[in-house]
Structures are given as C-alpha cells and as structure tokens.
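Every protein chain of the complex appears in place save one, which is left out.
Naming follows writing order (A and B), and every chain is counted from residue 1.
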Amino acid sequence: MELLYNIFADPFVQMATMPDFLLQVLWEGFVTGTLYALIALGYVLIFKASGVFNFAQGIMVVFAALSLVGFYQAGVPAWLALLLALGVMGLMAIGIERLVLRHMVNQNEIILFMATIGLSYFLIGSGELIFGGETKSMITEELGLPTGSSVLDVAGGIVILQHIDIAAAVIAGILVAALAFFFNKTRIGRALRAVADDHQAALSVGISLNQIWAVVWFAAGIVALATGIMWGARSDVSFALQIVALKALPVLILGGFTSIPGAIIGGLIIGMGEKLFEVYWGGLMGSGVEGWFAYVLALIFLMFRPQGLFGEKIIERV
Amino acid sequence: MMDQGVEGYVTEDGRQIGGVLMALQNITLRFGGVVALRDISFDIREGEIRAIIGPNGAGKTSMLNVINGFYHPQEGQITFGGKTRSRMRPYEAAKQGISRTFQNVALFTGMTTLDNIMAGRTLKMHRNFFWQMLRHGPALEEEIEHRRKVEEIIDFLEIEHIRRTPVGQLPYGLQKRVELGRALAAEPSLLLLDEPMAGMNVEEKEDMSRFILDVNDQLGTTIALIEHDMGVVMDLADRVVVLDYGKKIADGLPSEVQNDQAVIDAYLGVPH
Partner (left out) sequence: MGKQAASEELASIPALLARNARKFGAKTAYREKEFGIWQSWTWLEASEEIRAIALGLLTLGIERGDHVAIIGRNRPALYWSMVAAQMVGAVPVPLYQDAVAEEMAYVLDHCGARFVFCEDQEQVDKVIEIQEKVHHIEHVIYVEPRGLRKYDHSHLHWIRDVQAEGRAAQQRFGAELAARTDELGYDDTCVMLYTSGTTGRPKGVVLSNRNIIESSKNSAEFDKLTADEEVLAYLPMAWVGDFIFSIGQAYWCGFCVNCPESADTVMVDLREIGPTYYFAPPRVFETQLTGVMIRMEDASRVKKWLFDTFMQHARKVGPQILDGKPVGLWDRFKYWLGDIVIYGPLKNMLGLSRVRVGYTAGEAIGPEIFDFYRSLGINLKQLYGQTEASVFITLQPDGEVRSDTVGVPGPGVEIRIAENGEVFYRSPGVFVEYYRNPESTASTKDAEGWVATGDAGFIEEGTGHLRIIDRAKDVGKMADGRMFAPKYVENKLKFFPNILEAVVFGSGREFCTAFINIDLTAVGNWAERNNIAYASYQELAAHPKVYEMIQGHVEEVNRSIAQDEMLSGCQIHRFLILHKELDADDGEMTRTRKVRRRIVEEKYADLIGALYDGSKEIYTETEVTYEDGRKGKISATLEIRDAAVVGEGKVAAQ
C-alpha cells in the first residue's frame, strides 16, 4: 500500500505543494535536454545526408571542445581559439570526406558505420596524444559567456537560473533555426536533401557528393563545437563526455533518425523526463535513474512506435 | 547501311541532322570476367533522337551508364564536346551538359516537384554560399531567374497542378514526367532517357512520346533513349542502334533496322 502511495500519490503531492521546486527541476531538465538535442542533431545531419550512423559524433564533441581549450592554453586569444577550433572542425570534415567517405561510395551502410567507429578511436587516440588525457575546464568566461545566476520569485518560492544555462538554450535555439534555414532555403540545403533522397539521381544532376559530405560533416562539427562549449561550461571537458553523448541514441529513437524537430523534442522529453524521474521517483529505485531512464524509454518506444515520434511522416517536409 | 558522313543526314520525316555530338569508339566494358559491352562504336548527332534498343540483357543500360559516366569502360574512347577521353565521372558528365533519367525513376521523393526540378538546375547556379544565406542581391535575382526557367519547364510538361506535391506521393506516370523535367532543367545538350515509357499505360506512353518529340523539336535537344517497346522506338527515333549480347548488330534509320535480319533474329530469339 505504501509503495503504491509512494509511486502514484506522494510525488504529485510534492509537486503540488512545492511548485517552485518542480519548476526548478523542469528547468534543469530542459537545459540538459537542449544539450541532448544538440548532440542528436549532429547525428541527424549526417544520417540524413549520407545514411551513416556516425558513431564518432560524441567524440567529435569532445575533440572540438578540447581543441578550443587547447588553442587557448597555447596562448591564443579566446576569440581566435574559437575560430581555430572551427577551422579544425572544417579540416576534419574535409579530411574525413577525402580519406574515408570518398573511398566508401556505394558500400554497405554497416561498413560505413564501422568506419565511423574506427574514426572515433582515431579521434580519441589523436586527441589524447595532442591534448593529453587530463580533464580540462571550459574557457567560459574568456569566451564572453555569462556565468552568474538569477533568482526568480515564482509560485511562492524561488527558482535559480544559471546564466550559462540560459545562454545554452538561446544558442541552441539559434543554431537550430540557422540549420533549418540552411536546409530548407538554400541551394546547398536543397542539394543536401537531394543527396539524402537519392545518391545516383543527385549525381546525375551534377550535385557533387564530395562537396555535400564535406559541408554536412562541417555542419555537424559546428554543432559539436557548440555542444562541447555548453557542456564543458556546465561540467568539465574530458573524454567521459562521449558517454553522455550516447544519450543521443535514445533521443534519436524517440525523435526519428531523420527528423530535426524530432531530435529537438526527443532531447527535451528525455532531458526533462529523466530529471523528473530522478528527483521524484529516484528514491524508490535507488538513485541513478538518470543513467538508465532514457534507454528504458527508448526501449518502450522501439516496441510501440519504432519509427519514432516524427519518423517518416515528417521527413517528407523537413 | 546508310551514309553517315560528316555533313549529317536527312531523317525519315525530312529534317536535316547536323554533325557528330558524341562519338563512342570501340567501347568495351567488363564486370569481372563478364563482358557487358564488346567493341561498340556509334555516334550521336546534334539534334537527333537516337535510340538504343535490344532484347533484355543486351547491354542497353550499361551503354547509357558508360555515356553518363556511371561505368568506366576498360577499352575505347568517348568524344564529347570536342574532348576525347576514356572515362568520365557522372559529375563531369552533368557539367558538360549530359542529363539523364532512370529506368526506375530516381527522384528526390521527399521533395516537391518544384524542388526536384530546381535541383536539376544545380549546375546552372553560381552565386556563392554567403549570398545565398542572405538571400539578397545577386543570389536572389539568380534564384528568381532559375525559378522562371523551372516554371517554363513545369508549363511545358503540364505539371502545374503538382508543383507543390512531394513527388513520392505522385503516381508513376507523373513521376516520370517530373524526372524528365529535372533532366531538362539543366538545359542539357544531350538528354539520356532510360526506358522513358517503362511501366506506362497506352495513354501515358502517348503523352510521353509527345513530350519527347516536343523537347527535341522545340528545345532542339539531342536525345539518346533506350526503349524496350519497338513500336514506340520506330515512331520516335531518327536513328536506331541495336545491341544484342553486348554487341552492336545493327545501326541505321528505323526502316532499315526494322528489316535487318540480324535484328529480327535477335528479337525472335534465334540462337547464336
């Protein structure tokens, strides 16, 4: 009886009696969710354009953040470090296209997937070699990102908003809008959708696959850099981050592998869901719910709606 | 066989056909040990409708894929646009003015008719990425100009009503038309059609024939097409190449080819 009470009544009583705390939890979840969404976005971009599930997306986030911090530590001003890090992502995109993808045209998807696993080990190895294995902290202030916090009086209590979190949400929003515009309104965007649809046909109208791949990987690189900065600002920059990046998987299952809105909504659902669960129900199941909540949710989805929330239906329009 | 001199020739319906646009010389294509095309030579002349026919497995599609660079022949040369080469990449072929359609329709199914045909103009677009992002100035003007061209094609092919429909939702016959539109969007000097009437009913075939003739007549586009349906080919084509088991067995005006014993045997399946 008490167990039932603890599951079905108590959490809601708590939510109702302390709405400010509920809001705080939701906000935390929301911010985590945007970051999940950003990582998922990186996967979606590449998956759409080349049909490859890019295993290395997580490590790209780490790699991007590491190069940014690395450049800064080497004595370069923060803004220049940012540009250089972008440059690294660009070079990486071109490199991947030239050295890996170009030789794998018309190969089976699983082979391409294996190639990205190889790529991720390569990036881990070279990253450790160049930047060392130790944990670094993000150069948040140096990049001009806000660090303070605001206290809001809401619902008879207070909610604390970290400024960096607000910045993360805003930047994520801008990035998504820019990508949507890029996809839907520009020639390259159109070419990109064309490639996503049919490689052969795209070739026949003179779309250069090589160029498109480089562009897409670069776009994924930019997303990775943004994610790396935001995530790094909230915790640290280390290779452990790639584990977090795996959270993108359930997000993708929820949202559909090819849908940008799906990635965003999936990210938010998982971010907020796992926080809520952790806080209100976590005690019942021993803590650490955050670690597995997303995967269980994904499993349920796989059973009942394998195409994801926005599978197929949406891609037609995106 | 007919006279194929440099001056060109006169078609059966009395049109003067010009000089050589593309010449294929001694093309041999092998997949591993299998010979798909064996020592094939023929030319495509400016302004003509050239058909490549043959029974199933004769190597027609391989031939088309060689022309547009999907396959690279082991032997032989292709002369096109004044340049002779042994191999071409599809991207380069497109750049040089070769457009094509596919036997099983290869459209960008998630995109609208408009976007599909617009994608066909990829190579005609020049403004750089930066301007495009701004959608301003020259890029906007260029976009408008391209849109105008695309609208002309839409009008030409009578597909106004499906302008905004994702092509995946269209019936097959219309998809074929959109695909033709996309190929035309590049304003090709050579248009390759891979079985343009495959899977169509009589009415759709008549429509498609009319469009092909109109393209050739009004836009002056040189067309090379593969077709299975002999009747259609004889009506459409100015000259016909017949392949059988990867070899060229005849080449000439439809009337000549029709009466050629080797062709009749090939189609009736006389053993070799």
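Following the convention adopted for this analysis, a contact is a pair of C-beta atoms (placed from the backbone, for glycine too) under 8 Å apart; a residue touches a chain by one contact, two chains touch by 3 or more.
Just so you know, these numbers come straight off a predicted model, no measurement behind them.
Novice: Sort by label and list the shown chains the missing chain touches.
Specialist: Output: missing chain touches B.
Novice: So one chain is hidden, and I want to know which residue out of B:E12, B:D155 or B:D235 touches that hidden chain in the complete assembly.
Specialist: Result: among the candidates, B:D155 touches the missing chain.
Novice: Touch as defined at the start, partner being the missing chain; which of B:E145, B:E206 or B:D235 qualifies?
Specialist: Touching the chain that is not displayed is residue B:E206.
Novice: State which residues belonging to subunit B touch the missing partner chain.
Specialist: Counting only subunit B, the missing chain is touched by 147-148, 151-152, 154-156, 158, 160-161, 163-164, 202-203, 206, 210, 214, 217-218.
Going forward, only the chains that are shown with their structure count from here on.
Novice: Roughly how far is subunit A from subunit B, centre to centre by C-alpha average, rounded to an integer in Å?
Specialist: That pair's centroid distance is 44 Å.
Novice: Can you list the residues on subunit B that touch subunit A in the complex?
Specialist: Those in contact with subunit A are residues 68, 70, 90-91, 94-95, 99-100, 102, 106-111, 115-116, 118-120, 122-123, 125, 129, 132-133, 135, 166, 168, 182-183, 185-186.
Novice: If we count contacts the way the header does, which residues on subunit A are in touch with subunit B in the complex?
Specialist: Spelled out, the residues of subunit A in touch with subunit B are 181-182, 185-188, 190-191, 193-194, 196-198, 200-209, 315-318.
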